[in-house]
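Showing just some of the chains, left in place.
Naming follows writing order (A and B), and every chain is counted from residue 1.
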Amino acid sequence: MDPIILFFVLGVILGVSKSEVRLPSQIYDFISILLLLSIGLKGGIELAKQPFSTMLPQILMVLAIGFILPIIAFPILKYFGKFKRADAASIAAHYGSVSVGTFAVSLAYLNTREIFYEEYMALFVVVLEIPAILIGIILAKGISKETKWGKVTHEVFLGKGVALMVGGLLVGYLAGPTGVQSIAPLFFDLFKGILALFLLEMGLITASQLSSLKKYGFFLLGFGIIMPIVFGSLGVIIGSQLMGLSLGGTVVLGTLTASASYIAVPAAMRISVPEANPTLSLTASLGITFPFNIMIGIPLYLRIANSTQNIFGA
Amino acid sequence: MEQLKILTIVTESVLENQIAEDIEKHGAHGYTITDARGKGHRGLRDAGWDYNSNIRVEIVCNLKTCNAISKFLLDTYYNDYAMITFSYDVTVQRSNKF
C-alpha cells in the first residue's frame, strides 16, 4: 500500500485511540503552505508549455462544472436530507468545490503507477474552488443586497488556499522549468514526504470528526459516499468525452469533482453563511468523503476512466 | 476619574479581523489578543487546526464602551458563533489616555 495512505490510516488510529500525537498547528500551516506552493509551481511550469488559447475552452468547461455541482447537491440535501436551507447550501458548496489534499493524493497515485496526466491540472483546482462558494452563498441567502460581496470576494481570492496556489502558478509560469530547478529540492523532492505528514494530521483531524458522525445520523454517511461517486463519474465522463483529457487527466478531474473542500469553503461559509452549522459540512467532507476518496474513490475513478475509454474511446 | 473596565471576549479565531474592526468602531482605544482553546456550550474547541481554535480578546474601556461593544458582539455573533463575554472593574495606571 502507498505509504502516504498508511500515514493517513496511522493518523486515524492514533486519533481514535486518543494518543498524544499532534502536529503543532503552526507546523500544519507550514506544511499546507508548502503543498499549495508546490502544486502551484508544478502547474505553472506546465502551463508555460501550453498555448493559452487551447486551454481556454477547458477552463470554461471546468468553470461551468463548478457552478453546476452545488446546484445538483443542494436539493438532495434539502429535500432528502431535510437540512435547513443554510446547512444544505453550505454542504453543497463544500461538495461543489475541491480538496487540494485529495488532489495531491491523486497525483501521487498516478505517479506511482506511471500514468500520464496533464500537469496543468493545478489550474483547474483553482478554477473549481471558487464558483461553488458564490453559488453556496446565493443558495443560502438569495442574491441579497446584504451580502457583503466585497468581503466574500476577498475571502475567496485572498484566502490562503487560492492565493498560494495562484501565486505558485504565477511563479512557476514566470520562472519556467530551469528557473525553478534551484528550489526543486524543497518544493518537489520533499513533496511526497510532506504530503505524508499532512495526511497523518488529516487522519488525526478525521478521527476527531468521527464522533460527530453518530450525532448527525446516517444520511450524511450515505451522502458523503454516494455524492463523490456520482460527481466523480460525471467528472470522468466530461474529462474524457468533452475535454479530451488523457486517462490520467480524466482521473484527476474525476477526483476533483468528487472531492469536497475543507479549507477555502469552510472559511468562506463561516464568514458569509454563519448560520450554517460548520460541524455538519466538515463531518461529511473530512470525516467521510476525504477518507473515502483517497482510499477507495481514486482507484475507482481510474477504473471508471478505463471503462469509459473502452466504451466510448479516448 | 471614570471607572474603567476590562471586557474579555472568548470566541472563534475566524472572527478576529471582524471583531477588531467592530471594537474600533465602538470607540475603544485598543485591544489585546491571545490564542486560546477551550470548551463551552458549543463543544470542544481545541486549537488543533484553524477552524477550531479560539481567541481571547481583552479591551480596556469605560462602562459605556464596554456595554456597547458587548451588546453589539452578542447581537451580531452570539447565535452563530462560539462566544462568551465578561467584564470587571480595573484600575488603569496612567489612565488619562482612555
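We adopt the following convention: a contact is a pair of C-beta atoms (placed from the backbone, for glycine too) under 8 Å apart; a residue touches a chain by one contact, two chains touch by 3 or more.
Owing to the predicted nature of the structure, the values given are computational and were not obtained by experimental measurement.
For the entire complex in this file, put down the subunit formula using the displayed labels.
A x3, B x3
Definition applied: only the chains that are shown with their structure count from here on.
Suppose each chain is reduced to the average of its Cα coordinates; what separation in Å results between chain A and chain B?
Centre-to-centre distance between chain A and chain B: 34 Å.
Within their complex, state which residues of chain A touch chain B.
22, 25, 28-29, 201, 204-205, 208, 266-267, 270-271, 274-275, 278-279, 282
In their complex, what parts of chain B are in touch with chain A?
It is residues 12, 14, 18, 43, 47-51, 53, 77, 79-81 of chain B that touch chain A.
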